[in-house]
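Missing here: one protein chain of the complex. Every other protein chain is in place.
We just call them A and B in the order they show up, numbering each chain from 1.
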């Protein structure tokens, strides 16, 4: 009998599916523009193993994050930090996370806008394009958690589906020889890259924020496993597809390989350029990703300042992100900032923060037990 | 941090659940709300009367708490339902109405006539007569409103017996109770004590019998209202299945639903809405399936409507829906009793009134695209038709906008042959594509709107002929290109295939917005508009249930959402409604193999054993 069953819907809580959608949307949207080229530069012919292996490595730290989250149900990462290490550390951690999120939005969206403008709308001024896009981002980020999470499920499904469709459509152009030689730059450099490129999973820090909203906090592990699985799969698929279509020296030159893959698809004589349709999806998902990021950044600020709602910060963050995106001189700079500065920095956050919290948690537990024993 | 303190003050009451609930059981944690004891409901200001009922989450929050701590959201400061028609009256009048009848018939009649402004208000009929009884000849009066009552009944069952009988012979005193028991051979009678009951009965078309010296009144059901007979619902026609549609009479409408569900658990709860109009509506639901909290919420919202009149169901929708400013329909209206019946069997609540449309709540986006037809045909064609309908919806939204975007921003997408065809047809046309499309869409809307107003005899011809002639002429005059006419026709036809009229209206408006956006920013613009649209759609709720449930957020449901699953698999009631009885059928409700067939031995396949 259902009487007394709690309604699971409108209580500021989300299910694990929606949480996973949120994380996936935030995580994998970056995969479709410059990402494969960046990865290919590092891994050469072994590029496709980078997202795979570093994802497995990152899963260790994500697991730590999950353990910490589980130990403190209903609290987000900053609240946990506040609780375990005091408000000052919490404040610093919050600001660090905030900066990380903001840089990701700023550079990520600049990347999207720049590629779109280069490829499709060369005459439209960047500022105007960004302004209208950020207006949409504002509207989306202003929604509450559940709405955002629900849309994220849709977009993550769409974007993963699209990656699969695109990979399937270009199957005729695959050449498996192109993933050889299997070791790329050599074993040792490759393993260095595996270590550093865990940073592509830095967005999983968002899980620490979202876990607080889970209806059943026990399921945070499920969320992490599912979204990590989907992310690793998508990244690997995208890189592998690009690698099998573009031989290595060309892949290092092409600025947005997956987009170029889409541009070459030809279905008979009639469907010749489908890339505009994929751009429809990409831009939509990028808007969503930016909205999720703005939402998370606002949430971080709200937690840091002990506010009940993230909404007052949405306006501030959107304005800041707009000017940030606008101020970056060009695409190359945006990429450098994103891939060479922000993400390794995010890696620091991911690899140091949760383990520290874990240690503190264990310490606290021990203290409590001793305290209880003493009493 | 005075600024943040200020912000806290502003934002706290709006989002009580954002952080506080996360820290249940951990008071004093940073980020937790110190002022809320965990697990306790936040005190809210009393619900303001006279305001449109809007907040959705209240219902769900109350439900979320579970049985133990369920907080019934009682309607506050609410008068009893039957008093509602007197909402517009002065306090003195209310006082009079609330008082009991007096012993004196003349006094009673005077008060009633005053309330009705009777000598001026010629519709109030007061028929005085005498009743001979043991306790002497008593003066009596029938009070009713002409036109609402069935006169034969009054003549035959009230005046007849009461005037003819001589109670002195039977040594019987006359009183209301006696009249009720012995004298009035009518089916539905009840006694009343107050003026409000008398007046309330009279305005509904009942007849009130008052007797001198008695403080009671006998209220006799004599209603007889002119209404259409039951016929095919014009706007939701089906090929298979029942054809009956609702009419403008609540009794008939409820009985139509009852015909489909003959169970004592089918409850039809009557109440009145409107501060002055006193319109009857009925909540129809199945006890034992529907979640009582849902009924409670519907009741609460309806009773809180303080509009003068909200009697017709489509009007009432706008007073009780969750997002009154949003054009998207969050409450489904239907004209078909069978649809209402099947939905209340799922655990919905239907609101039926004196209008040919009934509300079904809460509704979902998927439900808006369902047609009753789906239930009467095989599930595979039914699913196919649903896809067609979804396609139609997308065509209405996007066909013309996509044409504009592709032609003016992304010509690389068009197959070369088609590109040349479009380009050549566009050569003589002086307008930009966006203007061209806009012009044709406006023309189409004009034809549609004119088609409704035009007298019915020439109406249908004008619709088709007008479109054809206009299209032809526009092409001939080199105002639009012939390919465009095809696109516009697809988008126009698409809007006719959508089963829900409210959705059609939204689609017709959004179409123009889409065209505008496509004309200025191409496909990226369309993307942005789509993101806003989808976000908007996903933020909507219908009586607290997200419009996209049960798919997002996911909850257990039957395969009757986007497609129509085979009938035997439709076993689960949609869990987003939280029905008390989750399963609509037992596991094996269909005998899959009617005769036990065993193949084996030396027999042929299919030998009966």
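Just so we're on the same page, contacts are C-beta pairs under 8 Å (C-beta built on N, C-alpha and C of every residue); 3 or more make two chains touch, one makes a residue touch a chain.
Convention: contacts and distances are computed from a predicted model.
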Item to check | Which of "Ger(X)C family spore germination protein", "Cbb3-type cytochrome c oxidase subunit", "Xanthine dehydrogenase family protein molybdopterin-binding subunit" or "NADH-quinone oxidoreductase" matches, in UniProt, the chain that is not displayed | outcome: "Ger(X)C family spore germination protein"
Checklist entry - If the full complex is used, which shown chains touch the chain that is missing here? => result A, B
Item to check | Identified contact with the non-displayed chain, of A:88, A:175 or A:367 | outcome: A:175
Next on the checklist: Tell me which of A:26, A:83, A:98 or A:139 is the one touching the absent chain.
Outcome noted: A:139
Checklist outcome for this item: Of A:131, A:168 or A:362, the residue touching the omitted chain is A:131
Item to check | Selected from B:272, B:366, B:379 or B:409 as touching the chain missing from the view | outcome: B:409
Checklist entry - Please identify, in ascending order, the residues of chain B that touch the omitted chain? => result 323, 325-326, 407-409, 411-412, 416-417, 419-427, 429, 432-434, 513, 516-517, 519-522, 525, 528-529, 532, 536, 539
Next on the checklist: Touching the absent chain: which residues on chain A qualify?
Outcome noted: 44-46, 118-125, 128-129, 131-132, 135-136, 138-139, 142-144, 147, 175, 177-178, 180-187, 246-250, 253, 260, 263-266, 269, 272-273, 311
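The rule we apply is simple: only the chains that are shown with their structure count from here on.
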Checklist outcome for this item: Whole-angstrom distance, CA centroid of chain A to CA centroid of chain B, is 43
Item to check | Sites on chain A touched by chain B in the complex | outcome: 1-15, 17-18, 74-76, 78-79, 82-83, 87, 90, 116, 120-121, 124, 129, 132-133, 135-136, 139-140, 143-147, 150-151, 153-154, 212-213, 269-274, 276-277, 279-280, 283-284, 287-288, 303, 305-312
Item to check | Parts of chain B lying in touch with chain A, wherever the complex brings them together | outcome: 1, 4, 7-8, 10-12, 14-24, 26, 29-31, 33, 56-57, 60-61, 63-68, 70, 291-292, 406, 409-410, 412-413, 415-416, 521-528, 530-532, 534-535, 538-539, 541, 544-546, 548-549, 552-555, 575-576, 578-582
